[in-house]
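A protein chain is absent from this complex, but the other protein chains hold their places.
Let's look at subunit A:
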């Protein structure tokens, strides 16, 4: 098939750093092309060039056979190349209702009528929504919508431009599985409309669901194009990382003695109580869909909320923390979900971020000892191979994977009894993820490491034992050695089960 959108010989450098090298990419009408690449491979630069944010240094882009070199995002949109950004709220105006959002571009474009006519807007919005079969109340305010619904509105709004090419930049990164499924349905519809789609993602499950073709990007060059069905997913991952990436089998370890016990814990009103025992030296992954209570459990263990019923014991003593400070004092650490929001202190450099929870231990008479802080930070940078110039670098200069390593380093700097990590691999490229996982496993002796992971692959790669959560309770337990995948998946999917062991 003739390509709708074609890139040949594209080059881009920022100062001395070459970001993209001789990139060639074809997008065909009615096809979803998935672009895979580790963090820093040049994905976002490519997207920004396509959407008119950056200019290319050399090479050619054509759209429908015509030269396409947009000078601004507005020009790109006019030409028919529309981008839906990763940050969903960039695509919608929270203060307006759905109808106004869907027709926003007509409100301000050329020839827009002077007066705002709600009836006309509603009529036009209805037409826009109908194209994608959107089932959203047009009168609802954006602020009341879920992230998924906002995403749909942003996409529907983009569709109003009659795009030839649509770029979706990690569209599922903040959606639950059910929400993602709705997104995929919309993508199928876009495909039927003959839109050429470039879909950027880290998630294997997304790729399996939507990809017609896979293009792998590595270090600024295309390292593989996969278009014969069935698609070679492993090959694509290989091409992206440049090494064989099978699921690494874990050398499963047994716990030596119990560290943490929960008895008849109840997290929410309707949920069944559950018990669990976590032992020293083992890495336990709690997996389950988004919204089944994983974060709730993590927060309960960390003293951010109280369980409705049940008791916890840590190293044989009753454990009922009423604050995060108390949990930390007792050796329960949490690397929280969503590092930008709840982990990184943006005004602080690396070493100040690392020392944050244990400042008291780095202080004498209240005065912090920077030398000691920096020494520990340097040690951690070394230990976790964090890529940076020095421990005084700003967090904003680090890649996502390295930022996450700093978040882990913050808590690894001190010995823990129960080390909890909530979605530690979110927005982290696979290489960094492997790195973090192997460091977690290597340092696991003497403590219990508890991971909360939505992606099953991640759990299979890192844990000795996998617990499955569903409806705010634990419904299954598996040793990560010849485990019964069908049964595990059934438990994740919420099949009625007997209580956990």
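The definition used in the following text is that a contact is a pair of C-beta atoms (placed from the backbone, for glycine too) under 8 Å apart; a residue touches a chain by one contact, two chains touch by 3 or more; residues count from 1.
Rule of thumb we're sticking to: contacts and distances are computed from a predicted model.
For the omitted chain of this complex, the UniProt record lists the protein as "ABC transporter permease", which is one of "ABC transporter permease", "Sarcosine oxidase subunit beta", "3-oxoacyl-[acyl-carrier-protein] synthase 2" or "3-isopropylmalate dehydratase small subunit".
Contact with the omitted chain, checked across A:277, A:356, A:372 or A:387, is made by A:356. Residue in contact with the omitted chain (choice from A:87, A:342 or A:438): A:342.
Along subunit A, the points of touch with the absent chain fall at residues 302, 304, 323-325, 327-329, 334, 336, 341-348, 352, 356-357, 359-360, 362-363, 366-368, 394, 396, 410.
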